[in-house]
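Working notes, structure below.
Note that this complex is displayed minus one protein chain, with the remaining chains in position.
Moving on to subunit A:
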Amino acid sequence: MPKRWEVYPGKSQVLCSGRCISAKNLSVFYLTLALIVISSCLFLAFDCRLLAVTLSPSVPVLAAVQFIFVLCCLLRTTFSDPGIIPRGTPDEAAWIESQLEGPQVDRDGNYRPPVRLKDVQINGRVFKLKYCFTCKLWRPPRSSHCSTCDNCVDRFDHHCPWVGNCVGRRNYRYFYLFLISLSVYCLYVMVFGIVNLVLLSNMRKDFLMAMKESPTSVLTILVAFFSIWSVVGLGGFHTMLICRETSTNEDIKGSFNQRRHPDLINPFDQGNGLANCCFVLFGPVTPSLLNFREDEIGLGSSISLVTNNGRNGASAAAASTAVTATPAVRYSNLTRNNNDAASNSVGHVNNSVQVISESLPAQLPGDGNDVIVKNGNGAPADGVISGGTDAVGAQNSNTQSASSVHCIV
């Protein structure tokens, strides 16, 4: 039974048996990593020797803490799912595409491609949703298809080669914190590199001699100096975007550019910059929807192919395949018996499960009596669901282990 990551159709690179995902081409990422790691190692190994003694031992400690934080944010950005929307199943695709107006030839003999837009009104503003023929889904608002990775990404910002991954809803906060922490770190390294050279030149009474004695300081200062311009610039740009609750993609397209078009309001804007910052950086983050570590059981395709000349019945019956069992419930290892132990951690949400069920009408309208399921010989089975409903039976037996929850970063 293959795992879902083994049958993943996109162009991203899946690593660590489905636990990590990144772009296929990581060469520029390796350059970023090398620059950060090598400069930091040189700074900590050489510059900090004098600084720790002369100034304070907290200088290298703070540098190390910042270095670790920068690395954590960078690795999280690179190897986490940016918010990839899993591709639609063949059945979903057939259902959606059957509703789309198909390709047509108009009176002049020109080919018109299938219409794949639909309008949706969100808080007073009309959005056009596009149907993605590659991913077989209606793209949610703010999402976009990345051609490098061949995925639709939720709240797509941009594809960053320096980081080696798309930046989307799930990893935007890591990307932004990487930029900010790297800006601070570059400044820190540059300042203390200069301080180190100054201290050394005071001791040797000659600046050039100091530079010759500590050439690594010169190197780290130069690397930090040239990095600062781009990193701080990009950090400032993204700070502005966050305060306006806009993504790079939307900024480039001018989706919310009210200066040109006053009716292009941003319905996602919470009103003030601080609220937007808090929501983007510390708001709820969806878990990865790819579920790479689970088995690819087979999504139960029952597509019927018919020919245009109308011989539907026979060919449909012959061509349709049976529905295979699908795991209907992802967390079904939590049975009713051990629900209590698990439910205490969920708090009020779990208690409401019972309450919500009770809020449904007890007497189902239109049935007359309570729902009774009959077994094979026609006698009522006292409310017990009898066998024969294969998919329901399969649901209860296809349990997923809870350890599969924390599988993809």
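Note that a contact is a pair of C-beta atoms (placed from the backbone, for glycine too) under 8 Å apart; a residue touches a chain by one contact, two chains touch by 3 or more; residues count from 1.
Basically, contacts and distances are computed from a predicted model.
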item	value
Among "L antigen family member 3", "Ras modification protein ERF4", "TFIID subunit TAF5 NTD2 domain-containing protein" or "RecA family profile 1 domain-containing protein", UniProt-listed name of the chain not shown	"Ras modification protein ERF4"
Omitted-chain contact residue, chosen from A:Ile38, A:Ala52 or A:Ala94	A:Ala94
Among A:Leu177, A:Met190 or A:Leu241, the residue in touch with the chain that has been omitted	A:Leu177
Of A:Leu129, A:Val195, A:Met211 or A:Val232, the one touching the omitted chain in the full complex	A:Leu129
Positions on subunit A contacted by the hidden chain, ascending	68-69, 72-73, 76, 85-86, 88-89, 91-92, 94-95, 97-98, 103, 105, 107-111, 120-123, 127, 129, 137-138, 140-142, 155, 173-174, 177, 267-268, 278-279, 281-287, 289-291, 300-308, 316, 320, 323, 326-332, 334, 339, 345-346, 349-350, 353, 356-357, 359-361, 364-366, 371-373, 385, 389-392, 395, 405-406, 409
